[in-house]
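I'd like to ask some things about the structure below.
A protein chain is absent from this complex, but the other protein chains hold their places.
The first chain written gets the first letter, and so on, giving A, B, C, D and E; residue counts start at 1 in each chain.
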Amino acid sequence: MITSARKQIRLRVMGIALCLFTLSSFGMMNLHADEQAPAGDAVAEVASDAVAAAPVFNEAYIAWMLVASALVLMMVAPGLALFYGGLVRKKNVLSVMMQCISLMGIMSIVWVVCGYSLAFGEDILGGYVGGFNHVMLAGILPYYDATLDTVVTPGTDGGIPTILFMVFQLMFFIITPALIVGAFAERMKFSAMVVYSVLWGLLVYCPIAHWVWSDNGWLCEWNEGAAFGALDFAGGTVVHISSGVSALVCALMIGQRKNYMKEPMPPHNLTYTFIGATMLWVGWFGFNAGSALAANSLAVNAFVVTHIAAAAGVIAWAGMEWIVLKKPTILGACSGAVAGLVCITPASGSVSIPSAIIVGLAGGVASYLACTKLKNALKYDDSLDVFGVHGIAGMTGALLTGILATKNVTGGGHGLLEGNSQQFINQIVSIAASAVLAVVGSVILLKLIDLTIGLRVEEASEIRGLDQTEHGEEGYIFL
Amino acid sequence: MITSARKQIRLRVMGIALCLFTLSSFGMMNLHADEQAPAGDAVAEVASDAVAAAPVFNEAYIAWMLVASALVLMMVAPGLALFYGGLVRKKNVLSVMMQCISLMGIMSIVWVVCGYSLAFGEDILGGYVGGFNHVMLAGILPYYDATLDTVVTPGTDGGIPTILFMVFQLMFFIITPALIVGAFAERMKFSAMVVYSVLWGLLVYCPIAHWVWSDNGWLCEWNEGAAFGALDFAGGTVVHISSGVSALVCALMIGQRKNYMKEPMPPHNLTYTFIGATMLWVGWFGFNAGSALAANSLAVNAFVVTHIAAAAGVIAWAGMEWIVLKKPTILGACSGAVAGLVCITPASGSVSIPSAIIVGLAGGVASYLACTKLKNALKYDDSLDVFGVHGIAGMTGALLTGILATKNVTGGGHGLLEGNSQQFINQIVSIAASAVLAVVGSVILLKLIDLTIGLRVEEASEIRGLDQTEHGEEGYIFL
Amino acid sequence: MITSARKQIRLRVMGIALCLFTLSSFGMMNLHADEQAPAGDAVAEVASDAVAAAPVFNEAYIAWMLVASALVLMMVAPGLALFYGGLVRKKNVLSVMMQCISLMGIMSIVWVVCGYSLAFGEDILGGYVGGFNHVMLAGILPYYDATLDTVVTPGTDGGIPTILFMVFQLMFFIITPALIVGAFAERMKFSAMVVYSVLWGLLVYCPIAHWVWSDNGWLCEWNEGAAFGALDFAGGTVVHISSGVSALVCALMIGQRKNYMKEPMPPHNLTYTFIGATMLWVGWFGFNAGSALAANSLAVNAFVVTHIAAAAGVIAWAGMEWIVLKKPTILGACSGAVAGLVCITPASGSVSIPSAIIVGLAGGVASYLACTKLKNALKYDDSLDVFGVHGIAGMTGALLTGILATKNVTGGGHGLLEGNSQQFINQIVSIAASAVLAVVGSVILLKLIDLTIGLRVEEASEIRGLDQTEHGEEGYIFL
Amino acid sequence: MKKIEAIIRHFKLEEVKDALAAKDIQGMTVTEVRGFGRQKGHKEQYRGAEYTVDFLPKVKIEIVVNEETAQAAIDTIMDTARTGNIGDGKIFVSTLTDSIRIRTGETGEESL
Amino acid sequence: MKKIEAIIRHFKLEEVKDALAAKDIQGMTVTEVRGFGRQKGHKEQYRGAEYTVDFLPKVKIEIVVNEETAQAAIDTIMDTARTGNIGDGKIFVSTLTDSIRIRTGETGEESL
Partner (left out) sequence: MKKIEAIIRHFKLEEVKDALAAKDIQGMTVTEVRGFGRQKGHKEQYRGAEYTVDFLPKVKIEIVVNEETAQAAIDTIMDTARTGNIGDGKIFVSTLTDSIRIRTGETGEESL
């Protein structure tokens, strides 16, 4: 237990820094209060509309979306953190968990400060990204309206408050970079991971989200003027393809783990992987059915197809193993569930329950082949198969959405099987566009980080394990 | 890392099989689409009614039932899987988890394909089982109605969509065979487990569910014409007695574990058992309060009595240990909680909060005696005490429901204490009927499996542990 | 496997005791039924009002509050139990979990029997505590109304049933003493813990809850006649300050663990601590947003500020470590999240989202300094830093609420920054009052227990670990 | 004094211990080890790939006995630990210079 | 050169290590073991039934020292590891043929 004069000084410096930040934050809040005063800009418009009448929300939707948001956070941790944490070697288990919880901390603040605005703000740069009109959540915060003598919370009449939509989307902003963690696990510097994730979030995730989910996005399903309106209910492109493809780039650019392919690197705790996978399954109900932003029939259908696709994924992957290797494994069953869930994600708002069986089987089989054949053939070390599972099943799902989408669920949008080949093309364009941005963005970011702070820990650290060298801790002290 | 020509071939064969299945599925969907076209059958009737007006759901109920369904899945895994996984020896931890996740995969698909129809379809065979009118969910799927130009989702006006009811019930169809897993843990073949569970689900579970919960069931509470309308709010007979009694049969027919009673077989990870038990507790709120199929006062009462009974169960079991063995154990506390929860399950829609204390205490004490005295006296090896906990507490609960049910909660149905001795008789009949079917069904199925693929792994496999021999994996690699 | 004659006898004695209890419980229920008969007292009034019309609830609120209650239970276990369980040494992991599940059992029953009444009953003793009018939940239980021929559930029109409020509050009654467990972990007798918790709940918790949250409480925000109406949305004073301060008293009175400061006592399983912390995070949404007792905009704002404060807490604590010790740790990140969550708890109904960043950072920094500097300086052994995290962050949060509370969220109450210095004074008074009662109550109770059954296990037991000596079990048997 | 180290199969431990106790050999120390020998390691799977785990879990028992008892101990272990399959393990015997009981300070055969 | 193997109680390890270090004995290797001896195993419970855990967790320390230092090391361990209760453990002493430091190739006493 050590304290030294040097530390005392550092502490003070930091204290002062914190005070300054505090003061500046107050500044921002005031700024923001000003913005909300009715003065001829977009924010004010919302506000002045509200003077007429505060939006009346559907409180059942609020109830469900609160839960859905909580479920998506649970997906990140304990869910994903355990799924990944169990797959690495014992000496790196904490590093993976630390990456998850750090992203929960950092990405949340980044989203509030400017991420939300970049994704869902007004078009700038020709509509390829959102603007700064919602920085610090300006325009969507609740405020006291003196005329009505009440608090007005901006949002959709008959729907939910915008800050609830914001926080639901925030959880996506956390989980997407958290998924990528699996690609560079066991060897990336913590600092590099932080920088990469923040910049990736702002420069890759936010634009793609803007394309696909903001009202004017060029890939947005409900934007009538969209060039290629894609069906992506819960994030096949935005979440899974973007992260899966970026993961492949990471794996290639950071290189293989020491002794990869030379010594086996089996999961140190498959029970964690199992717990994590099943928590992901449960949490995914929030992810997909929550994407209805409502507790209605569409949400119910999304819930059911999500479950069925996961179930089919289990059967597909474990079944393949049973046939090929004579033994179905628990890792196979878990991976299959996740692959099925990824695959149904874009489709969950547009396919029927029987189709979900196909989607789940396809996701499971495609990912199985990617993880066992493709990866070994190409020899990249995507440690926890982020590309194999999220990238491949994400693409499979996006394509199948274009094929299987049915009016019976959407009431409108439909796919190839119901004669709409344009939809299939739109899906391909959306896949390609998000993949390209993910590749370009990731390559540039990783290169920059490599040249500055460096991507990878030293070899000695990698051997000893990141838990001790990056965080000064050990996962289990069982002696 | 091995690939061989033989495997390649197998792969291809399987690929073709999958394609065929895919095509046939499409076939089924089309079939199903046809069925939904308004043409003089049951399904069509629903459809044509709907033309008049699509059902208007209570969206608060939808919000709650989405969560309740997710909670019941969480009970299976991570809940039950951890509860059981911690109780077995280290070498079998994955096998138990694998059984749970496989059931999540397989039973879900079986339910969609025909289980739901057998349980809730129109009476056939004199009403002792449901028919095939809902195979592949025919008649309850959402469909696009051209006249209304909207998607119509079949369901109850002022209630919830039928597919939401279906998926909630699906979770019960998973968890019930998953409970039985505890009886034959550490020695049953994985393949035998799969076959047994599927057939048991269709031939034992579905009929009992039809008796007790389908509108025309002969044990159904709200069926005025029922011979013996039993009060079973959330599955005392359907879930716990059926699985508990079947578990006893399994334990007897598969025989004791090697060295049972000769060497101690203590739980390898009581922390998992604890995590699992408390997750079961939380999830049980979905199970019991969700059985109201509504977010109303009845659900609230069910929620509260569930919690109180669990609490009383903890006190009962751990208290017994404290008195008898001088030390209250965590396994006792966890077992007591589960016993209390099982015991309140049938009663949760019909007893008051103070009665819940009695129900919980009774469940705890009865199960304690069954697991410590009865089992040791009769020398059967019900590895994780499925009969002792689910069977015994389930029966205790069903009987207590017949005694303590009160108009103060039901508004109608009531028990012995309020002078309705018929109800008590009905409860006994329902217990007996489900127990008999469970015994007969299980004996036949196990015999058949034993004669064909065999029930039990080889002795060498049992010694080495099922994780390695059945799944080629290890739970923890901590070295 | 031992059974002896002596035990048989004990068993019988206990059986008889149980029967007696059962009978007496029935007695109580009858009593209670009587009370509900319309006869000129408070309960009857409710009842007779209800005859006019049973309350019509907001079912969306019911849906949300069911979930919120479940989430708070999940905070206790697996949440808190894992958070704490991971921090102790391996030999004590079960003892901590056992304490949590036992409190789930015992405190629940105590709350139903009389705790709820002491907290929310009619004023007695000059209003400093609630009376006995709701003993055994008299007056708030559902009952059959013959006139209306329906079940009437007492509660708020447009709100939720009172028993739902009761069970939500029950979860707080469990978690608050469970928090204290961290202070005396690894050395307190199980029996002493039980006695202390029950008495502390009744004599410390219930009064403070009555002051702050019952309609006539002298610290109650919405009581117009309150002497010092404090803003405490979700339990800064009632839960965190009361438990944190009591924890400090416990740590001081029970003394240091053997070899404290001489040998390192690192957490035996940081992965559990991580799982627990993230479950706490997820569960806290129920805790804070549930405290709105509604699924409305206020709940949404509470949800969002809760998440943001947790995120800021992670950054604050892990950031401090990164600066001071050069390595951010996972324990730091987890502790920071909890500190941020504690700090936002009182504020969650009254501050805006940008302020939540400040609240979270302040909570993280304050707790960091308390746990690393203050504790080492004062040399008390608060094993798991209950005072440092809950006490300090709780007070920080209560003060910041007095500063940052804004009409933009509350529509009424506001703090120092909006010119209301009285509010700041009220906050200080509420902190002081709850701290004083906690200190006085804990000192007396601990002294009494020490003189009777004794507080601390024997040294040999402490060395061997409480799991074996108090519960006869081991956490992990991995050999 | 002899030190007998036997590397045996896990599930034989209880049996060996009981057999030795029956021969009045009460003291022993047990260690979890991993062995590498003729017995082939088992195959495990990881995401569809198979690999061999070379080291197999075994248990090592160490028994210190006086010269006279040594052979009896060895024979007992041999008899109870044998299954006849590859991987049954080995017994290694060496000589000790001294043995001390910490509690009492007794040395030599006294201390066993 | 002597090899000293001491089986001691878990919670005595730090103390023994410090005492040896104070005597300038810096090198040692520690193994988790389970011991069976006169000390009775503890009772555990499982669903209301009691059973005895025969093997108790102990710690084995191995120290290689030159002949001269051996007795000092033994005495130090004896003094610090003793509690006076059954189960304090044993010290076994044997002779080594050789010792090598892998890093440098030094052999014999040099290597310690």
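Following the convention adopted for this analysis, contacts are C-beta pairs under 8 Å (C-beta built on N, C-alpha and C of every residue); 3 or more make two chains touch, one makes a residue touch a chain.
Bear in mind the structure is a predicted one, so any value in this text is a computation, not a measurement.
Note that the undisplayed chain, when the full complex is considered, contacts A, C, D, E. Interface residues of subunit E with the unshown chain, by the touch rule above, are 3, 17, 26-32, 64, 94-103, 105, 111.
Not every partner is drawn; the one left out touches subunit A at residues 1-2, 263, 463-464, 468, 471-474, 479.
Interface residues of subunit D with the unshown chain, by the touch rule above, are 2, 6-8, 31-38, 54-55, 58, 60, 74, 77-78, 81-95.
The working rule: only the chains that are shown with their structure count from here on.
Listing every chain that touches subunit D and subunit E alike gives B. With A-D and C-E as the two chain pairs, more C-beta contacts join A-D. One inter-chain figure worth recording: subunit B and subunit C are separated by 33 Å, centre to centre, where each centre is the mean of the chain's CA atoms. One simple way to say how far apart two chains are is to compare their mean CA positions; for subunit B and subunit D this gives 46 Å. In whole angstrom, the spacing between the mean C-alpha positions of subunit A and subunit E is 52. Looking at subunit B, one finds that residues 1, 58-60, 63-64, 67, 266-267, 320, 324-325, 327, 329, 331, 376, 471-474, 476, 478-479 touch two or more other chains. Counting only residues that touch two or more partner chains, subunit D has 32, 44-45, 49-51, 53. The chain pairs satisfying the stated touch condition come to A-B, A-C, A-D, B-C, B-D, B-E, C-E, D-E.
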